[in-house]
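With one protein chain removed, the remaining protein chains of the complex are shown where they sit.
Entry: chain A
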Amino acid sequence: MDSVYLSHNNIVSAYGLDSAAAIDGIKNEVSGLTLVNDPDLLPNPFYSSLIDQKNVHEAFLKLNPQEAYTRLEEILLVSLADTLKNSGVPLTDRVGLIISTTKGNIDVLDTDSPFDESRAYLSELGGKIKSFFGFKNEALVLSNACVSGVLALAVAKRLIHQKRYDHVFVVAGDLVSKFILSGFNSFQALSESPCRPYCKTRTGINIGEVGCSVLVTKDKDRLIDASVRILGEASCNDANHISGPSRTGEGLYRSIASAMRQAQLAPKAIDFISAHGTATMYNDEMEAIAFNRAHLQDSPLNSLKGYFGHTLGASGLLETIIGMYSLHSNTLFASLGFQELGVSQPLNIIQETTAKESSVFLKTASGFGGCNTAAIFQKINP
């Protein structure tokens, strides 16, 4: 079987318009979360990390757009343009495009939106991204709740294995919208302060937004210094509840076990875990149970939600890209917001950003519908 790698990438976030800006912020333990007071989004002030619209729009205009694009489309196009340019991969019929999003342009359903309601169809979003750059293949939109971003990498790998494509560009994004905020608020899942994954004092989620993109390729000549190989990946359902995490961590445990089997690795080979860690009571507890069942309680672990909030369909890809740079720089990034363990099982939470020789990390995500995904990545350049 061909090896499949992650390579050129971009993160458009509250930190700036590229991955380096986000990594700098994280290295310095600076959160992207700020207090937002916008009654059009939510009646009460809330913590979020928002992308600076002026910056994105200026960068977008440099791409010479010929028509109007939605805010999400601008973010995705700016991110993907950077990754495409840096990769230099010509867009032949051997190149695929995967878009990972939960809600896409859902904000056009609002009567104030200047865009037609048809723009809410995710295939329309896919068509806009595809034709902007001239991809030869139809965009594949993956909408699988909060595991979408990391599952999209598994999908890219599997389609490369099936020889459908040689290279796949994955671009992921979701906006902070009234649609999303009011929904999570109805679940009483939103925290009124910056989130504290796995902490005793955690009170819930912050929703944030990013656009990010990566080249997934089988071509070793297309790699960068921070490139990683995908060693194993799996996705398993809890078969338990559509909105509540499993009390036994069933799907997450099974996902990790299956990915580890494929990677042929023992738990001690995992240098760190980039976990989901939304900072809700039930999610973090479920993860602690699953990691203990998988004998990973001693592996250093972080959640990056304290930097970006929960970025929904982008989170899995965003956190994988950060993990690539964490491996490359042999640095464990602190799990921001954590003070004291607040789950029933032991976990080795990374409390301070520290140097550690690392070559393999595990990324996990879980979401509504009982879905869970685990993927294992290995450093290419020691």
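Heads up, the rule we're going with is that a contact is a pair of C-beta atoms (placed from the backbone, for glycine too) under 8 Å apart; a residue touches a chain by one contact, two chains touch by 3 or more; residues count from 1.
Here is the rule we go by: contacts and distances are computed from a predicted model.
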{"item": "UniProt protein name of the chain not shown, from \"3-oxoacyl-ACP synthase\", \"SUF system FeS cluster assembly SufBD core domain-containing protein\", \"ABC transporter permease\" or \"Nitrite reductase (NADH) small subunit\"", "value": "\"3-oxoacyl-ACP synthase\""}
{"item": "Chain not shown: contacting residue from A:36, A:63 or A:109", "value": "A:109"}
{"item": "Identified contact with the non-displayed chain, of A:140, A:207 or A:288", "value": "A:140"}
{"item": "Touch criterion as defined above, residue of A:251, A:277, A:300 or A:323 at the omitted chain", "value": "A:251"}
{"item": "Residue of A:133, A:282 or A:368 in touch with the missing chain, whole complex considered", "value": "A:368"}
{"item": "Where the missing chain touches chain A, by residue", "value": "39-40, 42-43, 102-104, 106, 109-111, 120-123, 126-127, 138, 140-145, 151, 155, 158-159, 161-162, 164, 178-179, 181-187, 234-243, 250-251, 254, 258, 262, 367-371"}
